[in-house]
Structures are given as C-alpha cells and as structure tokens.
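I have a structure here, written as structure tokens, and I will follow up with some questions on it.
The other protein chains are all here in position, but one chain of the complex has been omitted.
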Amino acid sequence: MIYSVPAALDSNDALELFGRTRERTGRLVAPLRPEDQMLQSMEDASPVKWHLAHTTWFFEEFILKPHVSGYVSPDDRFAFLFNSYYTQAGPRHARDRRGMVSRPDCAEVAGYRAHVDAAMEELLSATDDGAIAGLVELGCHHEMQHQELLVTDLLHGLSFNPLLPTYRDPEPLPVTSEVPLTFTRHDGGLTQVGHDGVGFAYDCEGPRHQIFAHPFEIADRPVTNRDWIAFMEDGGYDDARHWFMEGHAVAAREGWEHPLYWWEQDGVWWTFTLRGPQPVALDAPVVHVSYYEADAYARWAGSWMKGGARLPTEVEHEFAFRDHPIEGNFLDNEQLRPMPGSGVWGDVWEWTSSPFTPYPGFRPPEGALGEYNGKFMVNQMVLRGGSCATPREQMRTTYRTFFYPHQRWQMMGLRLAKDIA
Amino acid sequence: MIYSVPAALDSNDALELFGRTRERTGRLVAPLRPEDQMLQSMEDASPVKWHLAHTTWFFEEFILKPHVSGYVSPDDRFAFLFNSYYTQAGPRHARDRRGMVSRPDCAEVAGYRAHVDAAMEELLSATDDGAIAGLVELGCHHEMQHQELLVTDLLHGLSFNPLLPTYRDPEPLPVTSEVPLTFTRHDGGLTQVGHDGVGFAYDCEGPRHQIFAHPFEIADRPVTNRDWIAFMEDGGYDDARHWFMEGHAVAAREGWEHPLYWWEQDGVWWTFTLRGPQPVALDAPVVHVSYYEADAYARWAGSWMKGGARLPTEVEHEFAFRDHPIEGNFLDNEQLRPMPGSGVWGDVWEWTSSPFTPYPGFRPPEGALGEYNGKFMVNQMVLRGGSCATPREQMRTTYRTFFYPHQRWQMMGLRLAKDIA
Amino acid sequence: MIYSVPAALDSNDALELFGRTRERTGRLVAPLRPEDQMLQSMEDASPVKWHLAHTTWFFEEFILKPHVSGYVSPDDRFAFLFNSYYTQAGPRHARDRRGMVSRPDCAEVAGYRAHVDAAMEELLSATDDGAIAGLVELGCHHEMQHQELLVTDLLHGLSFNPLLPTYRDPEPLPVTSEVPLTFTRHDGGLTQVGHDGVGFAYDCEGPRHQIFAHPFEIADRPVTNRDWIAFMEDGGYDDARHWFMEGHAVAAREGWEHPLYWWEQDGVWWTFTLRGPQPVALDAPVVHVSYYEADAYARWAGSWMKGGARLPTEVEHEFAFRDHPIEGNFLDNEQLRPMPGSGVWGDVWEWTSSPFTPYPGFRPPEGALGEYNGKFMVNQMVLRGGSCATPREQMRTTYRTFFYPHQRWQMMGLRLAKDIA
Partner (left out) sequence: MIYSVPAALDSNDALELFGRTRERTGRLVAPLRPEDQMLQSMEDASPVKWHLAHTTWFFEEFILKPHVSGYVSPDDRFAFLFNSYYTQAGPRHARDRRGMVSRPDCAEVAGYRAHVDAAMEELLSATDDGAIAGLVELGCHHEMQHQELLVTDLLHGLSFNPLLPTYRDPEPLPVTSEVPLTFTRHDGGLTQVGHDGVGFAYDCEGPRHQIFAHPFEIADRPVTNRDWIAFMEDGGYDDARHWFMEGHAVAAREGWEHPLYWWEQDGVWWTFTLRGPQPVALDAPVVHVSYYEADAYARWAGSWMKGGARLPTEVEHEFAFRDHPIEGNFLDNEQLRPMPGSGVWGDVWEWTSSPFTPYPGFRPPEGALGEYNGKFMVNQMVLRGGSCATPREQMRTTYRTFFYPHQRWQMMGLRLAKDIA
C-alpha cells in the first residue's frame, strides 16, 4: 500500500505534512453549515461529516491504536461507523446509510478531529520512527483523496436542491478565445513506466517495469466545452455507431444528452458549479462526462479527424507528460472548476482507454492497508492528470486514479490521441 | 376537505388553537440538533425540517396568500420546495429528495415559521371571518397530523444509526401483570356512522350515513407484546396458512420475523424507541406491525380461539367505542411509546379490515384542498383509535387514518373481534 | 371454497359437466402449436401448456388421489410442477418460471389429460357420492376460470411478437352507430346480497347477508371506445385531478396514454386482438383498462356530467342486475373480443369501486381448497358481469372476480353509476 522508500520522510516533515493537510480540510469545511455536512445524494458519495470522521479514524486505527500505548478513543463505536471498506479492520456501517447518522453531530466530529490531532502531534513530536512517518504520509495522502471527494460529493449533494446553493462566491470566468487543437508526436519504443519507489506513491503505481510503446500522437490540450457542444450538435449522443453497446444503453436509460449538471436556458448552456449556476465556459475543458461519453466523443472525432482519433492509454499519458512540470489549476487555486487555457496537469482528470489492472509483479501488501487499491482492479478505468479538486501536493506523473465507466460526478474530462500509421 | 359547520370556531378560538398547535410543534423539535432534522430514511418519511416548513407553507398558501393583500413570503421558492402533493397548488419537489435540501437551513426555517406566525396572528386579530377561522382549524389539524409523522419519521431515521441515539430520556416501563383478554358483545342492526358535521372533521369522515351492522364481539384491549410473542413462538411468521398470499411474499422478501425495531439479545426481546433501546414491555400493546402481520395474527388467533377471531371492521370499531370518552396515552403524555394497561383510545392505531373507501355520497371539495384524502382511496386500510404519537386534540370517534398494508413505521397495532354465530 | 348445497349435482350431471368442460378446453387449444403453448410473457400470465396441466392436476390432487384407491399418476413430479399456489397441497414450482418448463412437452401433457380424463370417467360412472360430484363441479368451474385466463394470457403472449400473429380468423366488426348513455334509478334500502347456497358458488360469494343500500343510478351500458377516446382527447391521462395519486404515478411510470394493446396509425386507433390487429370499434365497450384508469375516467365524467358520476359498488351492480337474464357475448360465442351493442352481461368485466373483502360471517373452509379465495382478500378490486372470455356456464349474478388495480390484461372495462342527491 505504501510504496515509498521507508526513509523518505522524517518525523518533522511528517508533522508538517500532517498539519498542512488537516488544515486544508478545515478550510474546505469552513463555509458549510451542519445541514450541508449531512447530505448523501447517492451510494457513491458520502456526507462531508463522514469524510471528516473517516479520515480521522484512519490515523486513529492505523497509527494511534497500534503505536500509542494507552491511547483512548473518544468513542469506541466510531471504528464501526467510520471504517469505509477495510474488511480486515473489522465490520463497518453500510455505505449507503452514511447520511442516516446524525450523531455524532458536526461539533462532536470536530471534537474527534481535535482529539486525534492532539494525539498525533504528541506522537510525532516524540518519535523518529520512520515507519510511523511513512504511515503519516499515507494517512495524509489518504486525506487528500478525501478532500477531492469531499468537494465533488458536496457538489453532487447541492445539485439536488432546486435552490442551487452556492458553496463559494460566484465569479465569472474570463472570456477567452478558442485554442486550436494540436498534437505532439512520440516515437514509443522500449521504456520504463510506473513509480520507482523514491518518495511516496500508492502500491498500484508500481512496480516500475519495462513496456514496449507504439508510436502515437497526443493532444496538447484537453477537449473543451466548445468541442463537446459540436459533438452534441452533430447528434453524437444519439448515434449508436460511436458508442460502446453498453454505454449507449446506459445513456438511453439515464437520458444523457449532455454532461452532468448542464441545462439549456434561452439557447445558452448553463452548468451548476461549486460557485453556483454559471454559463458554460466554451474554452474550459469539458467536465463531468463518463468514460462511455468520453470514448464516444473520441470515436466521433476519429470519424472525421485526419488520421483518426481515440483516447490515449495510461502508458501513453505517462510517457508523453512525465517531463512536464506539474503545474496547473489544482484544489489549491480554490477555483473549484476547470479554467480556460488548460495544458497538461490539473483542471480535469482525463479518461484513458486503460482498465485499472495491476502492473506486472504487483502484489498488494499484507493486512488491511493492502485493500487500498487491489480490491478495485476490475471494471474500472484509469484517469490521469489531476483536477481542480485535487490537492497539488498529491499529484505525481505516475498517479493512477480510477472510476467506473458510468460515473460522472468527479471532475472528469478527456484528451485525444492518435495512432501513427 | 373541511367538513365542519362554518361557524364552529370564532377567530379568537382559532388564534388560541393556532398558538397551541404551533407551540406543540416547537416543543417536539426542541431536543433536536440541525443534523437530526435532516434525516430522511425512506420515501415515506420526511425530514423534521421539511415537516416544520411544510406545515408553515400550508398556512401561507391557503390563508395568507389569498386573504392578506400585500403578504410577502420570505422566499417565493419555498412554495415549490414545501408543497407535498397538492397538484393544484403547483409543481413540487420530489418527495424522495426532501433529505437533499440543506438550505434553507434550520435557522432559516425557524425564521420562516416566525414570519408566518406573526402574519397569522396579525390576520386573526383583525378578522372575524368564519371561513378563515375554518381554514385555520384545518391548518392546525393538518399540523397535528404532521406532529405525529414528525416523531414516527424521526424514530425511523434514528433507527439507522448503529449508535441508537435517544430522543427523550430513557425511562423504564412499569412492570405489570398480564391483563386477561375479554370481549364485549354488540347486537348490530341499523345505525348511523360517520361524522355529523358539527365541529371539525376531515371530508372523508362524512357524510354520516345509515348502515346495517351484523352482531359482533370486540376485545376490550389491544393485542399485547406478550400475545405477539406467543404468535412468534408458535411459528406464526412462517405458517402460510394464516397469511394473505401477498403478505407472506412481502414478509419473506423483507425477512420479517418480528415487529419493526425488535431484536433478540441473550434470550430477551429488545426494541428501539424514542426513549432509546428498551426491553419489550410484555403487557404493552404490540406496535410497528403491518396490516399483513396484523391479519395473520388474527387468523392465527382465530384458529384456536373459541368462536374464532378476526380484525374488526372500521364500522364495528366506531359502533363499539363511540360512547367511550377519548382518554388514553396520547402525544400530550410525552411517553412516545405504548404503555401497559391500554383500553380503547391512544397507545396504538388499530388496523381494521376495512379498505379506505369513500362513504356513500362522499364528494371531495373543489380545489387543491379536495386532494387531501380522496386521492388516496385505493389500496390503503383504515386504522382507528389514535396512538401515543397522536395529539389528543385531533381525535374523534369518527377519525379514519389510513396506511398501506406493508407499512410498519407508524404506531400501528391491532385489536381482535369475533362473529356471533 | 365449495359453497353449494351438497346434493346440487348427481354423478351423471357431474360426468356431463366434466366432459363438456374438458372438451371446451380442447377446442380452445386446437389452433395452437407447441411453440404458442410455451409463451409466458409475465409473472401474472401462464403458458397455455401449464393451464392444461394445472387444471388436470386439480382433478388428480383433490379427487383421484383421495378417492381412487390405487390411482397412479403418470408422473409423481407433476404435483410439484403444476400446483399453482395451494401451500397446503405441498411445495410448488416458481410461478414466474412456468415458461421454462419444456418437458413434459405438449404431447405429454395431452397424455396426462387423457389419463386423468379416463380415470375421472371411470370414477364418475361407478360412484354416486354427492361429495365427489361437488368436487367435480368445483374442478370444472376451476377449469372454466383457467379457460378465461388461457385466452387472455395467450393474447398477452402473442402481443410481444412484432408479427402480431392471429389466433382466430380476423373478422371485421359490424359498423354501428352510437348508443346514447342512459341510467336506471334504484331506490336502495334493506336487502339481501350474496349467494343463497342453492347450486354451485365459490365460497367468497356467501354468506348471503343483509345490507342497507343507498339510492343510486346505474348506466344501461358499459363505457365504449368512443367514450374513452373523448377522455383521451380531453387530456384525461395527464390531468392528475382525476386520478388516485398512486394510479397517476403508475400511469406515468408505465407510459400509459391509452388502453393496453392500442396504437395510432394514420390518425386511426388500432388494437391487437385474438383475431389479429383491428381498428378500434367505436361502439364496443372499452377493454384492457386498469382500475386506476377506470376510476379516473369516472371522475372525469363526473366532472362534467349532470349529477356527477362514479364507479358502482359491487352491491349496486348485484342489486341492479340480479333479475336480468345472463345473456350476452361470452366465450361460447367465440368472438373473443367485446362487441358493439353490449347491455349488462358479457363483453367486459366491469370494475367496481369495491375492494375484494370477505362478506360478514365469511370463513374459508379447512384444508387446501380453503386457500382458493381467502388469501387474496387484500389490495384487489371486485369486477362484475363476465366477459367475452368467460364461459357462460360459470356466470352467476353473485359472481365476484377480482384483480389488482394496475392490471389490464384481462377483458376489463367499466360502467358508470351516480348518487341520488
């Protein structure tokens, strides 16, 4: 699960990372009222309050309980309530019932966080055990993942309120002009991909291994809303030729005719964002599209674009962008929506055509933390690149996130690639 | 919808009734935190916050808007959010998404209530229009129905929290001894049933009309938990002979083997109540059983009881008890659970074998208020008698409540009757 | 279950009835191929082959096995396969999987029928036991019920074939002119309803008992297709004011905008019948409408008709028509669809506003046959009058059939009634 070289971090760094991470969560929650923190709009999403407690439980369960003798939890029953899916860490509360837990209330959860923060700070000030530092690093990266989920789950929850409440101040996006679509060529060949084990990474990012890549081209920017509207206007949602059979069935069943959160008003496309309802910004990357839609878009583009088009594989994405500095519109920006002018990193996660499978030689670690990624390696697709809801600090060029092909509520977009004949 | 003689109430009485009713709601909500008020555990149940706003909307929509010129709502969009099912009062928010509305928050809803209270008090102090008084009376009875729903919905919502939180102080029930089951005979014959139009009643309680009743016997007390456990121990849940075919299918599909909220612990039956988890009180009326279960119990009892047994009809219930004073364990008691020693009224609603159908000559009134009862007259069964969640003030001997045969979350129990050969 | 005076029938009559009934079934099946006999289009419907075997099993299980010593079934496993829902007659095959039984094939089922026919004839020639004659009568009426189901299930099954195959020769309906809608007045008062026990009747038709009827009017003919189209054209399906809340939800979910089996083609309404696709005959009774639709129609008619309108109760239907000779368009006609010019009996079953509940004093008989009707007395509505799929021989003025409010595949229509002020 933890894949870094043990000595990557000392206790001091760990303490700083811990403080920074917990504090970022605090900032995210500050504008919310208790009522907002209770929303659970679907099984895939969790209430904000649950995210706050679950990330705290993670530190308690995997660090404080095993490493602090005499540690006492404020409530032993939290272990049951706030475990997510670690079967080896004991039974847990049903995932689709997290919104049914009004007690502990928000103030009590805040107390739980403070209690664990204090215990963690005490522990980290007193130890220089590299293994503990490694677990802290993992726990912080885990909390960063939940920071991203927290804001996307919140957006989903608020979207069911006909009043369309605003999380952060609305602020119109700058008007921009269209950025032409260009591609960069890569020759492929034998190369290494995956994480080399220096510094933190999740288990599924390694082992670093040799692969043979075929030559390809990859777009220099993601697909924009302007591009997507052309697809819509060309009947792309209806034309079964572009779609996976099951994707088209899902689209028909769900009535998809545009990205999630869009609606048309007086001939203009609007969308609901964490900054409230806004007109769709034409030159920002399209967001909230499923893999089914992304693939259909790529096939549609391939039907008229010179040299065809398709989604890239995850290897191609890593190969193409591993030398680009990881800069862009991340959570730290507090824009909370994709911005025009996107290049490589940030703004939207990009669907790749790669199913989430283990790298050659992958073996999940023993124990509950080994469940972190390995048990999800079926039926999900890899996305690369990070988004406007991702803390900058958790990105790496080898980072693989993964979702089901029908899911749309994350900050999901796409980028085109091409074969070279 | 409103079936009282117009002059039943003057404005002064209406103002007092209004104050008393609104204040009772306030007392019910006082122990709750905002998080508790957000819970919506199923489509049939609504969040406490929604009940608070919806009952307020009712006064605004049907009294303030038509009768107070220049009345301004704090937010016009509340009409959409807090209409329940009155199609003639405009479109409304999806019933199963009420728990997704975090804004207006609890403080804003309290403000909405205060705003409407002030406007109502001003109106009632200035008018002596009997029609308005009649609407106030209806609005208060409507709010009393929602007081009952508020506590039963809350119980259902809290029951999904593994911590089993307590709404009111736990207080053990007195230990009592078994009350023997006796029956009272009635000769039947031609008689009048239904409301006579003097004083308030819902439309569906009238018109008063002639019926011919066959002679019958009716039990002097409801079925108790002790009785019910005998049914369970005799294999009553498994024996298809006692069940409606569809009832047995529902029981099998849902895994019913005891009333809702029960579990066994070390050989003792426990139940979850608004006063927290408690051992089942053997001589209190059984509660939280569906019509399917109630009917199966009656058939099971009829299979060994001398002279057979069955559920009473609603006419038999009214005929038998119309001269009994309406005293018993109602919401006003604040016990919030059935108590041992129950006689006729209060404690638990009693399932009758009567489907909820219109009385001869029934015609719903014109307009949105005509939707109050008439549109529910299919597939539901009548219950009589009131419960520990019913405000005493809204009971009448002609009162008909109604629920679907599979529903269990209300304070539902039963009483036996017999044919006379 | 069997409610006739035991001596109603002697063995000779029973033998004749048996022969007549079995032979009628044979005629119904004659035009079908084995493939047609396999169709099961929904859980509510059964394959023709299953009806053939189940009705045969009934004679075997309740007459031959208990009354013929040494009787040997062709296959002991048929008791499991062809029991429908008699839990006291042992376990049974899942109802929604009847279409999955290819063996015994049609020829083997025909052999089973012949085997039981021979044994029954031998028994009836040799006995004069009135109890056996009574069981034969019951078995024959049971088979008549399945004759009706057989043709309506077949129609439903064939309707899923885009080729719309024809069961019997198409034959255009005579062109007729509109029959004006008139009503007959009845004064009501104390009267007896239900079966008097002379001759055969089902248990649920008794006991005969006293009731008090209020004065009413009832239409002299059923609602016609012409009437129904006026309802459709007036927006009746969309206007929630006319509908039960749950009825309107079902209609929306299922997309109902006209009776089952209808479609529009070049401005003309067509329907699929057992005689193939045909234009809707304007002056024939409307058929294949649910209770929800029938009630909505009646409320719509009541909204503009002088003196209002509603569905009749089953008591009113019995009261009004008990002296009318039972003549009309029954199965014996082999029209297999409602015909213009309908009066009281035959053509379509008429939805009443009466839920199917036990008559006062009803008690189901002991044993498996006691399950015949009693276990269905919840959530279903009574229909009266018989249809073009009902054998004339099984009709009585007290006959109660019953279906769920959402069901449409039987030959279901309606007739209006009115209160008298």
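Per-chain residue numbering starts at 1, and chain names A, B and C are given in the order in which the chains are listed.
As a working rule, a contact is a pair of C-beta atoms (placed from the backbone, for glycine too) under 8 Å apart; a residue touches a chain by one contact, two chains touch by 3 or more.
Since the structure is predicted, the reported quantities are computational estimates derived from the model, not experimental observations.
Student: What are the shown chains that the left-out chain touches?
Tutor: Spelled out, the missing chain touches these shown chains: A, C.
Student: With respect to the chain omitted from the figure, which of A:E148, A:D295 or A:E318 is a touching residue?
Tutor: Checking the options A:E148, A:D295 or A:E318, the one contacting the hidden chain is A:D295.
Student: For the chain not shown, which residue from C:N12, C:Q88, C:S125 or C:N161 touches it across the whole complex?
Tutor: C:N161
Student: Sort through A:R185, A:H209 or A:H324 and give me the one touching the missing partner chain.
Tutor: A:H209
Student: Touching the hidden chain in the complete assembly: which of C:M38, C:A296 or C:V378 does that?
Tutor: Of these options, the touching residue for the absent chain is C:M38.
Student: Which positions on chain A touch the chain that was left off?
Tutor: 85, 87-88, 190, 209-212, 214, 240-241, 243-247, 291-292, 295, 308, 353-355, 357-358, 360-361, 363, 371, 375-379, 405, 419
Student: Identify the residues of chain C touching the omitted chain, counting contacts across the whole complex.
Tutor: 33-39, 41, 49, 77, 80-81, 93, 97, 99-106, 157-158, 160-163, 165
We adopt the following convention: only the chains that are shown with their structure count from here on.
Student: Touching chain B and chain C alike: which chains?
Tutor: The shared contacts of chain B and chain C amount to nothing, since no chain touches both.
Student: Would you mind checking which chain's C-alpha centre is most distant from the centre of chain B?
Tutor: A
Student: Which whole number of Å gives the spacing of the CA centres of chain A and chain B?
Tutor: Going by mean C-alpha positions, chain A sits 46 Å from chain B.
Student: Counting only Cα atoms for the centres, state how far chain A is from chain C in Å.
Tutor: Between these chains, centre-to-centre, one finds 58 Å.
Student: Return the residues of chain A touching two or more other chains; collapse runs of consecutive numbers into ranges.
Tutor: none
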